[in-house]
Structure formats: C-alpha cells, structure tokens
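After the structure tokens below, expect a handful of questions from me.
One protein chain is absent from this view; the other protein chains keep their places.
A and B label the chains in the order they appear, each numbered from 1.
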Amino acid sequence: MAQALIVKNLDKHFGGLRAVQDVSFTVQENETMALIGPNGAGKTTAFNLIMGFYRPDAGSVSAFGREIVGLRPHDVCIHGLARTFQVAKPFGGMTVLENVMTGAFLRDRHPDAARENAREAIAFVGLSARENTPARDLTTIDQRRLEMARAVATQPRLLLLDEVMAGLNPSEVDQAVGLVKKLAERGLTIVIVEHLMRAVMALAKHIVVLDHGQKIAEGTPTDVMSNPEVVRAYLGASGH
Amino acid sequence: MVEIVAQAVINGLLIGGIYALVSIGVTLIFGVVKIVNFAQGEFVMIGMYITFFLATQLGLDPLVSLFVCMPVLFAIGVLIQQFLIRRVLGLNDLPQIFLTFALSLLIINISLMLLTPNYRTVHTGYSDEALHFGGLYVPVAKLIAFGVAMLLSGVLWAFLRTTDLGKAMRAASQNREVAQLMGINPNRVFAVALGIALALAGAAGSLLMPFYPAYPMVGQVFVLMAFVAVVLGTLGNVAGALIASLLMGIAESLGIQFIGADSGLIVVFLLLLATLALRPSGLAGGRTR
Partner (left out) sequence: MKIAPRAIVAGAVVALLVALPLVVKSSFALDILIRILLFAFIGTAWNLLGGYAKQFSLGHAAFFGLGAYTSTLMQIDLGISPWIGMLAGGVAGMLASLPIGWLCFRLRGPYFTIATIATAQVLMLVFLKLRDFAWGAEGTTIPNLGNAPLMMQFDGKAPYYYVVLLLLLLALAITAWLERSRIGYYLVALGEDQDAAEAVGIDVPRVKRDIFMISAFLTAMAGTFYVQYIYFIDPNTAFNFSISIEAALVSIVGGVGTLLGPLIGTVLLETTSALLQSWLGNLAGVQVTVYSVILMAVILWRPTGIMGFLAELNARRRAKRVSS
C-alpha cells in the first residue's frame, strides 16, 4: 500500500521550548492513525507543522510522494491535506452553507457546483437542517461538524482531525466516531489527535505517542497501551 | 561638524522623551487591552489645554499642573475603559479600530468648535533659558521635560516589575487566558492600563507647554511618532517603545538638521516603512499581531 504521509525527524522549537523533537512516523494510505499524548506533548504543533502553519527547524514531511515542507497552508490544502482546528474556527458571519462552500470552491470555482458539493458535505455530517444558520449561532458540537464538513468539502486525501471529541457527551462521541469511520470507508487517510481513549481505540489501529515533543511509542493499540513509557507519561502528567 | 551633530542629537533626545511618554501609553494599552488607542494624541492635547488654562487663570506653573493633569487624565482613562472600550472588547477589528479613531476625531473637532484653532502658549520663567555645555545649547524647559519623562518612565517600569497590579498587567499582556485563570480581574487591569497611559499623555502635555504651542490638532503629530515608535520598538514592549522613541527623536532631529526643515516627517515615515519592509515585528522581535 502506498504511503500517504511520511514525517521524518521533525523538529521545532520556540525560543527555549522544544515543542517537537525528532519526530518520525509514516501513515499508510487509507489508514486511520492516532496521535496521542499528555497535554503539551506537541500534537497540535505537529499538525501545524504538517499543514504549513509553522516551518519546521529541521526534518521533512512528504505527502503522497511530494515534499510539503515550506509550502504555505493553502498549497498544502490544494495538495490534498485538510484539517480541523482544536478550537473551531468557523467563518462566523457566514451561514453553514457559505462556510462549507468556501471549502468546496477549492476544487470547482463555479458557485453552483460548489453549492452542490457543499450540500453533500453538510448532509454527510448531519447539518442539513442548519444550512442557513449563521455559523456563530451554532452550538459547539455543530461548529465541530461544520469544521469537518468544510474540511471534507475540499476533497482531501488526508484529513487531520484535532481533538474533535473534546467536550462531547457520550452519545455525541458515538456520532462523531461514526462520522470518522464513514470518512475512512470513503478512502480517506485520517490522522486524529485525541485524548479520549474510547474513540482512539474505536478508530485507530496505528498509534503514535508523543510526550514533551518526542515520540515515545508507536504501534498497535495493544502495543502502546502496555508500554511502560506510555503509562508513565500519562500518570506522570496527571500528577500535576 | 561634530558639534552640529551633537546638538542635533541632544535636541532629538530631549523631544524623544516626550515621544516616549506618548508611545509608552500606546504600547501599554495595546499590550494589555489589545487595542490601539488612536486618540492617544488627543489626550496629550487635553493635558496641554488644562495646563494652559491653569497657567492663565490661576498662574500655575506647568510643572505644578502636572499634578493636576495626571490624576484627571487617569480618571478619564478609567471612564473611557468602563464606558467605551469595555463594550468592544472581544469583538473583531472594526469596532476596536474605529472606536478610538472616532473618539480622536470627536475630541479634535469639539476642541476646534469650543477652543478655536488658535495656538495657545504658556510662557514661564524658564521658557527661554538654556544651559551651555561646551558648545552645546540645552534649553532648560526641554531638559526638564526629558528628565521628568524619564522619571515617569522609570516609575512605570518599577511599577510593572514590582507591584502585584503591575505584574498582573504584564501577565495579561503576555497571555490573557492564563492571566484570567489565575484570578486576575481583566476589567480592573484594563482600567488601570488606560488610566496610566492617559496620565502619561497628560504629563506629556504639561511638560510640552513651556516650549510648544497647544492647538486642537497638536496631538496628531505626537501620536504619529508614537505609533512608529511602538511598531519599531515591538508592539506591547514598553522598554522598546521608550528606546525607539528616543531613537526617532534623534533621527527626526538629524533629518531636520541635514536634509531640511520639513523633512522630519518624511524621515519618520521612511523609518516606519523600512521597519515594515525589513523587520515588521520590531527591534525586539515577537509577533506582529
């Protein structure tokens, strides 16, 4: 199977803080991989590096055979990567439909086509009833759905989901997990950053664990969960 | 030749002290409240007019008026925070930019209506005196202004470093969410920031009167200098604003001396544009937001 994302020796520091240190992992096409670790481990930074919001100090990222370090976020998106943000960033003044259309426009500049594609993405996440609601009036979970729809509308090959489960109640989590599974069924390669173990277990066969910016474990859920380093990292972190 | 340069440097340094008071206020407000106070110059103007009226009606020396101006303007700052700025916090750029911009226009134009565009000056015993060091000519009024400006800057510096409230302001400036989590009351901190910034502007007004005329639009010149100094010194950085202000005073003065009498403004603009082109985050680095 082809490799969707190859991250090699990724390094980023902010002043004295080494946010990401020598991180490497590979994501296969159509795989769902989870990036986990205690707070501040560098997971969102890794996303920002991959998507081009930050420039790494060292290392390389290649997606679908192309080196993407140095590309600006919009070029990365054109190349087939999309992301959601940990704290949702909807275009507040636009309606749900208009929000998702901005994503859809990437692949087809005609408003009618974009509208149709957007409607599809909106239906997929279950927001059709709110199509004309201004995004700033949505509930938190609906804003999350909107983030996902907007990202999906860009027709990505690789989707980076940043803590989509945060703050959801159990039934909402089930819905979200269902959505991610459906996306995987569509052939998308997915990388999720997640704290909620239940969701991680349900979605990912391949897990990478970060702590203090470094990769401390990688493997199947069973491998990772029984790894003493991982246990220590989480227990140690929760001692704060 | 050296003397001419030295004289220009002295002139620039002295006026730079005033610029510093204005720009520190702007950068303090920006750092803590995250708003650019377009009206900062108008509070300098208000300070000048208060000083003028106290001098002409009560015969008060501007340095004495300082002790009136500063508290009055502090209070105005707190009121502005309470009734105006608080209402646009958390909103996007448009209200935040145009509120203080509108305030600036309002103050200038009400002054035009009530006070007329005429220049007002205050003449003190020391307005015309100067000290002579070697071949250098140091006007007393400007030297006093510089001295007091540096003193006030020093006091502010100490305040920010040592007092709880000062530290709270620095915390809010660096990371508002964390500061709030630590129990710091943002409104109180913002009110104090506004108060201090306006008090400094008012002080600048008092210090200027012995050697600078007051008129409704006088603030515009100073606020422009302040903005450039704030960008140059890095947004939110008080020390940076101070140093940049002094540098700009010197640059302006050198420009006037060697290029032409009306070139001061162009030199300043060129400095701004050069900063934007080469190092938009200012001398101290940091973020451009």
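Methods note: a contact is a pair of C-beta atoms (placed from the backbone, for glycine too) under 8 Å apart; a residue touches a chain by one contact, two chains touch by 3 or more.
Because the structure is a prediction, the values reported are computed rather than measured.
By the touch rule given at the top, the unshown chain touches A, B in the complete complex.
The missing chain, though absent from the display, is touched by one residue of B:Met113, B:Leu181 or B:Ala261; that residue is B:Met113.
Between the chain not shown and the residues A:Val7, A:Val69, A:Leu138 or A:Ala151, the one that touches is A:Ala151.
Touching the chain that is not shown, out of A:Gln86, A:Thr102 or A:Gln214: A:Thr102 (per the contact rule at the top). Contact with the undisplayed chain is limited, among B:Leu105, B:Leu143, B:Ala171 or B:Ala239, to B:Leu105. For chain A, the residues touching the chain absent from view are 51, 53, 72-75, 77-78, 82-83, 85, 89-94, 98, 101-103, 105-106, 109-111, 114, 150-151, 153-154. Although one chain is not displayed, chain B still touches it through residues 35-36, 38, 84, 87-88, 91-99, 101-103, 105-106, 108-113, 116-117, 216, 224, 227-228, 231, 235, 265-266, 269, 272-273, 276-277, 280, 288-289.
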